[in-house]
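A single protein chain has been omitted from the complex, and every remaining protein chain is retained in its original position.
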Amino acid sequence: MQPTTDPAASAVLAVVFLPFVAAGLVPLVYRLVGERTAYYAAAIALACFGLVASQYGTHGAVSFPWIRSLGVSLSFYVDGLSLLVGFLASGVGVLILTYSGGYMHGEPSQPKYYASLLAFMGSMLGVAFAADLIALFVFWELTSLSSFMLIGHYQRQESSQYAARKSMLITVAGGLFMLIGFLLLHSVLLDVTSGSNAFSIVYMLENPELVQEELRSAGLFLPVLGLIGVGAAAKSAQVPLHIWLPNAMEAPTPVSAFLHSATMVKAGVYLLGRFRPVLVSHEWELLFAILGLTTMTVAAVLAVGATDIKELLAYSTASHLGLIVAGFGFASELGGETGAFHIINHATFKAALFLVAGIVAHEAGTRKIENLGGLKEDLPITAAITAVAALGMAGVPPFNGFYSKELLFEAAWEAAVHAGGGLAYLYPAVAVFGSVFTFLYSIRFLMLFFGEKPTGLHKVHSPPKAMLAPPLLLGVIAGLVSLGGILGTFGIHFAPFDHFVGEVWASTLPPGSDLHGGFSYYFPDHITPAVTMSAVTLVLGAASYPFYGRLHEGVNRVTDVNVLRANWYYNSAVFGLNGVSDTTAERVQNGLLRTYATWALASVAGLTLAGYAATSVTLPAFELSKVAVTVPILLVLLVAIVGAVAVSIAPSHISGVLTLSILGFMVAVFYVLADAPDLALTQLVVETLLLVIFLLVLDKLPAFYGNTDRAKMARDGVLSAAVGATVFVTVLVSTAATPTDGIASFFVEQAVPVGGGGNIVNVILVDFRAFDTLGEISVVAMAALSVLTLVAMRERGETQ
Amino acid sequence: MNEIQQLVVAALVVVGSFFLLVGTVGLLRFPDVYNRMHASSKAATLGASSILLAGFVYYGPQGAGLTSLVGIVFLFLTAPTGAHLISRSAQKMGVPFFGKAAEWPREESD
Amino acid sequence: MSQQFVVAPLLVALVTAIATLLTRRFGRAQVTLSLLGSLGYLGAVALLVSKVDPLGASNVFSYQLSGWQAPFGITIVADSLSAFMLAFSAVIATAALVFSASYVDSFGQRVSYHPLFHFMMVGVTGSFLTGDIFNLFVWFEVMLMSSYVLVVFYSGPEHTQAALQYVVLNLVGSAVMLLAIGGLYSTTGTLNMADLARRVADPAAFGDFAIAPVLGLSALLFAVFALKAGLAPFQFWVPSAYRAAPAPVSAMLAGVVKKVGIYAIVRVYFTVFGAAAISELSLPGLSVPDDGSALLAFYGPVMFVMAAASIVVGGLGAVSRDDIDGLLAYSSIGQVGFIVLPLAIAATAPTEEIRVLGVAAALVYALNHGFAKGLLFLASGAVYDAVGTERFPDLGGLTESAPWLSAGFFVGALALIGIPPLSGFFGKMLVFDAAGSASAAGVAGSNAALGIALVGAILTIAYFSRAWNRGFWGEPPLLVRNADAKVSLVAVVVALALAIALLGVGFDVVMQAANAGAEAALDRQGYIDAVLGAAEGGSGGGHA
Amino acid sequence: MSTVIARTVTRTVVPIILVTAIALLLQGHNLPGGGFIGGVLTVTAFALIYVIYGLDYLEEELLHQIRAPLLDSIRHGIVENYQVAFGVGLAVAVVAGLVPLVFGENFLYQSHWYIKPLPIYGKLHVASALAFDLGVYFVVVGALLTILAVVGTE
Amino acid sequence: MTQFVLAGVLGVLFALGTFLVLRRDIVRVVWGVTIISQSANVYLVTMGGLSGGVPILSHGGHGGGHAVSDPLVQALVLTAIVIGFGTTAFALVLTYRVYQEHGTIDLLELGEKA
Partner (left out) sequence: MASDPTLLAPVVNAGLILASALTLLAGYRVIKGPTVPDRVVALDTIATNVVAIAALFALSTGEGLFVTVSLVLAIIGFISTIAVSQFVTEGDIIE
């Protein structure tokens, strides 16, 4: 790497946090300048762009401490890849915010809209520059969040709500997978890095081999790869997690262009690019090449089935993201080159196309493909932009998309050859197959501007300048990139651009990779496998375009089959979940105290018996005991049992209460016989008062409810027996154990001399453990308060 | 404590126990609530009082002994009252007499 | 020498409770006293925290009530763990009380609301501070008794029924707790937690009592703590009780009272029983790690199963509830599972680092859940106050008529979902991290823990996004359009939301405190020394 | 309505019970008893009066006091007094615990003294715990009477 | 031998209490709870040993003379009894209020209504 300067800490910090601060000020600004807030926001974006640009040419990390105790820092890393995403986020941001000034005219909740967009931009810049796993994740989730708010912008519409929730579920949940991946990575690195660098991406980029080795030796390489992959796939709408993207088109069109085509969805591929140098390996190639090519193909086919222009563009976005993922997936240097270059190309032509779609929808009042056509009459400039962008998207030479697609073909071919053929030739084959469909829908989109105007489509007005300028600019950039290829053939290179792409490319490669002398691109001048593949694509595409209508129908017929639609699974899961939820709530919380008590008591018994079993507690020998039960005690306890049995089978409330007081009396006598006069007295007086309260209350209650269900009785009997057994064992094991030096003797010794009282129990109550007594009288006081409350609040209920 | 005191205590305990036994047998064997009441209010109370009296003899006229006396007084005051109230409630509930030998003299009018 | 600050929070709460009890006739004075009392409480807690200094010295203070030396008298102990719990409880309680002052109708406030509320705080504070296992029972009862009444406060049909279930289950729980305490006392001969810890670690030195029954007896106790924490299969009382209670009380129940159960689990099982001299387990599938805490090894799987069941039941149950309170109540069940999950990992952890991490994760999650759930219940109360219902079918579009309130709710929901940089994210992250570290260290079941945590987290997103769509977005019905959210209520909600955000951004402090708390929980010897070491008659000595 | 016999006996018995209750309260530190038992026994005496004479009697005939209750639902103003009683009882117990703080001792520290030069008794043994016990007594009396009166009114 | 009897008694008492807690009738449930908590108290007392002597030392101050049963458990049980009393009284009044609000004390009916 050539010598570079370190990035300026203040500038990086400002880039990330300026948008957040600005977002916080939006309500204020909106109050002052109204709808012109759009230009305020655009100015902020421009400032960010400037700040990013100021760091161009720097390379390195800046770090601010954040959560020292976890080793998390707010560190940022500037290199080609992060600059690229930073340029995209702020640059497209400028255009989108300007465009919004026209598009959002008269729309509701504009402050929220601009605040969310600015916050999103800040988050995206954060994702781009973050060099700490946790910091990265923070911004990552913030992009999901702002996306949620923006998709739900038309909050009154159910479709918006559905779409917002779907995107949140998929992207945030995907983020959680990624988080787990990060944390596993962290825990593996914790030992190696002595803690300080365990979250540091810079450290990983510097020591990729070490990281891989450690992961593999912990057996966590595949899990980490997979988990991070899920996160990236969810964000970048890879099959089968792509389903949120088409729905996300519920958002206002500028949002679709910004978040759901140019930037946020790039976060996933950015992540892959970022981790590519660290994790690239055979498994990596297998996973991401397949994932990417599948997505590219499936989404392209689905795009052909689209009926709405934004839907078409959404699927197309997913498809191109698949292309980038596949590019990054190929382990060779070419793979990195593909991804790096296509990110740029895709951002230019897709953002332009979205803005075009916005213009069309805004001015023509419809987004249905079948209702549109012949727009070039009314929208000539727009048509020109579309031509450049759509042909680029189709990969038609010499437009910009062609060059990056060429690289993909090359990488796929090389991977197939490298893998020794066989099934690996599916890589190039699928790439071509998918590209054919890409060609088809791109041309279809372009054809909106040609052919005849359908009836019912009235005169379409030209858009305001604020809406036209941004796509025009994007179109021009796309055109320039295309031009660069042609000039490249003649050896004229637009050096700064090539250099920049080379930087990006270098970021995606492990240290020490061969860049083949830097990045350059040019129109192919001799036949290579890739050129052949491009040719095949174009021929097949052109040949099948006349059958576009049939293909369109066919795709829709296939996607009518539920099991073939990922969306069907989503819907079934989400709506099924409600059913499961109802069932859970009804079954588990069925409102029956009996069920609750059964579970609770059974768990107590089970847990305790398991505890005894786990330590192999043995029941004490028959004669060993510290408890001597005398005959009177035995008799008294027997009476107590008789009383309890009588309570259980009492035929009426009154007889139950009376037999219950036998139990109470017997317990009191037991205390007498156990040398506990205080307890006996307390028990007696309490028993009597309870009896009185029982009688007072029973007086007002209706007669008794029997329980005749024998099966239930039996079940209760079994549970009761289990609880009884638990207590039985508990008593036995705890009477067998004899501590010789418990604390009790202390009280006997100290009560009179220090406590100043002969009644040790009372001394304990008011002195040694007076704190307990304090709690106890609080309970008694509250019991009184509770009775008052119960009665008084009913009164209130009656008077209201 | 001398021999005689001990003897008196023992005797009182025996007497008391006997009366308790009688009272309980009566409670079990008598045919209706009005009869059983006699057993409980007279015999059993006598038994308990007798035993408390033993306590008085045992402890002398102070402290616990005095308490025993209070207990006896209390029992003699309350046992009949209790029995009275029970019989009243039994009558109000309309619990019949055993056999046809007796009837309430008149219906109460309150 | 005077260490009265240890007992100060409890005394302040107690005196406030009594003062509000005695001034019931004078409505305004009562409310003023109540609010002043809660400020005083906050101050007392702040003083205690500053003395304990969890970010620095991590002192352990013990205080001998009645001046009797431990283990004979009752000791209260303030260490970083208690300080952590107290600190966040005090903040939530103050918020809930301020909320109550304008939420609960004046009649209700006059009847008994304020004394009961402060008695609840007395119980909570006592439970956090006490170093005596029977005393713990007493404060549990104080806390429960007040919560019974507060649950049934409105005294309508659903309130009485909910309270009945709550009361009966907890009465049985109290009896079981007595059983456990009796057995432990009989076996070990002491009630003081530090003494207990000392004895179970080395039975031979204390009359060589049989240690084996301690595990079973502690299991009885565990069931009681699980009941207080609302952990499946003891969660049954939760949904109806939370629905029935007035909103600020639900906030307290979910935010603070539940945490007492969690605290008790941490304190009793990690500090006291952690080193019990049980060296092997004879149940199949239970393995004892090398450092020999077989008792914890038993609870690892137990806690895991309970936590997993809670997460699943709570998460699934919450999805289709059609009232905010019901959703929040089920959510509480699930979130408690998230708190206990890292404890399960800590219990089976092979290394001290992972153990500390697990306990710290539980503490952080508890803190976050306290704040977020407290906020959400208060927000639900504010919604009810403004609209007159908190049922989703009658709601919609609240963001339009009550933007600040909605924003507060949103922050609370995001905190529970775990969106950074709110405090909730770090809770969730630490749970994952604990499980991940255990997984990297090859602990059996830690992958299952990761999986369950993931499922639970996704369910959380599912139910909160649904709630948001149904309650806060959409076409506002007439009731909502005319809604007029009380400023005083919304202010409390917004303040809590800011607190959640601040806790996240300044998480370093929280993390240090949680680490200190976890280390205090695991520093058995430090605890024993603080209570028993310097205990000479009068006031006990504290030291680092 | 109760009978004359019951009323008469009650008049005799209630003082006995109350004396016993007070005795139990005061001797609690050395013999069985204490604030709680004394308190509950006191309450049973009141309960007896309630059962035999009814709720109104106590208030109107014995105490000659009619006060507007705080809560409409509680017909009897006397319940107010009960509530004050348990509030005060709690306060007494807490204050008894707080006093030692003034002397630099810990919360709830109890002491006891022999008051030596005292006529008739010679010396009297006074334990500060009695103050705490007194608090317990008042709480119990107040709280239980509240419960009885409220439930009884229903 | 005797501890087996004791264990048996307590086991049966708890079992009966449990059985009652599972009934439909709220009053019975309250009984069940009462039985369970009383049994727990009995258990606690037996844990202090049954035949030690009354833990009350004679007047005046020469302590430590004779063996007594564990006074600590007695103090604990006393606290527990009082607390149990408070909660049971509340439960009873609550039962009454449940009846007022729902017109039934049948838990089955209550559960179905919910």
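Each chain carries a letter (A, B, C, D and E) given by its place in the written order, and its residues are counted from 1.
We take it that contacts are C-beta pairs under 8 Å (C-beta built on N, C-alpha and C of every residue); 3 or more make two chains touch, one makes a residue touch a chain.
Bear in mind that the values here come from a model prediction, so they are computed numbers and not experimental data.
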Identify the visible chains that the left-out chain touches across the whole complex.
A, B, D, E
Chain not shown: contacting residue from A:202, A:574, A:658 or A:725
A:658
In the full complex, which residues of chain A touch the absent chain?
631-632, 635-636, 638-639, 642-643, 646, 651-655, 658-659, 661-662, 665-666, 668-669, 672-673, 675, 677, 680-681, 684-685, 687-688, 691-692, 695-696, 698-699
Missing-partner contacts on chain E, residue numbers
53-54, 56
Which parts of chain B face the unshown chain closely enough to count as touching?
1, 3, 6-7, 9-10, 13-14, 16-17, 20-21, 23-24, 27-28, 33, 36-37, 39-41, 44-45, 47-48, 51-52, 54-55, 58-59, 63-65, 67-68, 70-71, 74-75, 78-79, 81-83, 85-90, 92-93, 95
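Keep in mind that, in the parts below, only the chains that are shown with their structure count from here on.
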Hop distance check: chain A to chain E, minimum number of steps through touching chains?
1
Using the touch definition from the top, how many steps at minimum link chain A to chain B?
2
Give the label of the chain whose average Cα location is farthest from that of chain D.
A
With centres defined by CA atoms only, which chain is the most remote from chain E?
A
Rounded to the nearest Å, the gap separating the Cα centres of chain B and chain D is 31
Chain C and chain D, separation of their C-alpha mean positions in angstrom
37
Taking each chain's mean CA coordinate, chain B and chain C are separated, in whole Å, by 57
What parts of chain C, by residue number, touch at least two of the other chains?
14, 21, 65-66, 111, 134, 138, 141, 145, 148-149, 152, 155-156, 161, 164, 168, 172, 176, 179, 182-183, 185-186, 191, 240
Interface hub residues of chain B, defined as touching at least two other chains:
none
Spell out the part of chain D that touches chain C in their complex, as residue ranges.
70-71, 83-84, 87-88, 90-91, 94, 98, 100-101, 104-110
Provide the residue numbers of chain D that touch chain B in the complex, in ascending order.
1-3, 5-6, 9, 12-13, 16, 20
Seen from chain B, its contact residues with chain D in the complex are 70, 73-74, 77-78, 81, 84-85, 88, 110
